[in-house]
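A single protein chain has been omitted; all remaining protein chains appear in their positions.
This part shows chain A:
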Amino acid sequence: MTTPYLHIDGIRKVYGEVVATDHVELTIGESEFLTFLGPSGSGKSTTLYILAGFQDPTAGDIRLRGQSILRIPSHKRQIGMVFQRYTLFPHLSVGENVAFPLRVRRMGRAEIEEKVRNALALVRLSGFEDRMPSAMSGGQQQRVALARALVYDPPVLLMDEPLSALDKKLREEIQLEIRRIHQETGVTILYVTHDQDEALRLSDRIAVFNRGRIEQVGTGAELYAGPATRFVADFIGDSAFLAGRLATVSGNRASLRFPDGTVATDVPVHGGGTVDQEAELMLRPERIELTREPGPEGTTLPVTVQDITFLGNNTTVVLRTGWQQELSARLSFGHPLVGGIGRGDNLHIRWQPDVAQAFATP
């Protein structure tokens, strides 16, 4: 087995009684873009801060190319980082900020000048050398911070919600920049965010954090199509969760009985499960088909239309099941039912057998 480029090996961090991260286990390939996605307090930032050397783990190890980095102090780890807040040195110009890591490394003047010029060109801020950070917008400041973090060619670049202080339009613009910079430089990036869109847009792989643990690691498509836990299913993409009980269980497939007596048959079930245990059926809104006639037994449910909202490229229809649970379906523009249905109509939803999944409630 080859040594992984970066190996986060069983990191555990305890503050007094509180377990911030537990058994965080992850390998990251060279030049990979991996995102830690999770709600606040899920341990993603703690893991990043341990990587940066601002905190020591209670247990576990972090190895870069097979060498543990935990005993190396922050300023010798060579790791780059872009912070959530703007952390440019306010008393230094843009050029001096980017030159800072090179100056403290006592590099030659000519070399510094060239590297600073290249780094600023990379983030498309050529010619801004003499500007003071206070005279720049938030987006520009974060780009300077990115240049400063990349100028010394770090083996790993950490980014801790770098765009959370920016507005949506600017955020999307800089996301594209970050992708381009990742492709151009091939730097390994560990990115922390609580924004699933951002994670999907940027990353090669996503590690979903919840309560100090990694719930699942995979590409965006893998997580979306095959969430391993209800948390992941809920966090990545919109989903409807229909509550029922397991009627039959065989291996990791089961059938669910809903309160109105309808049965969903032969769905993969996560989290084990015994007959009569509470469980939820997960459906993605764009995979829900809405029809006037019921579909094949076991993949269909009667519903009542509650509300219809036209949203341009799709029409969202809010539906209610026989046991008063709400879910929504999306009809693409031009769908035959659009315009033909109204509030209170009795319709049916149906789904392809391979798109539904069930999560047993522990």
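The criterion applied here is as follows: a contact is a pair of C-beta atoms (placed from the backbone, for glycine too) under 8 Å apart; a residue touches a chain by one contact, two chains touch by 3 or more; residues count from 1.
The rule is simple: contacts and distances are computed from a predicted model.
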Protein name as given in UniProt for the chain not displayed, "ABC transporter permease", "Molybdopterin-dependent oxidoreductase", "Copper resistance protein B" or "Thioredoxin domain-containing protein": "ABC transporter permease"
Which of these touches the unseen chain: A:I28, A:A52, A:L242 or A:L301? A:A52
Decide which residue listed in A:T87, A:N118, A:T185 or A:Q306 touches the omitted chain of the complex. A:T87
Absent-chain contact - pick from A:R148, A:H182, A:R230 or A:R284: A:R148
Given A:V24, A:I79, A:I112 or A:V269, the one touching the chain that is not displayed: A:I79
Residue-wise, where is chain A in contact with the chain that is not depicted? 52-54, 73-81, 83-85, 87, 89-91, 100-101, 103-105, 134, 145, 148-149, 152
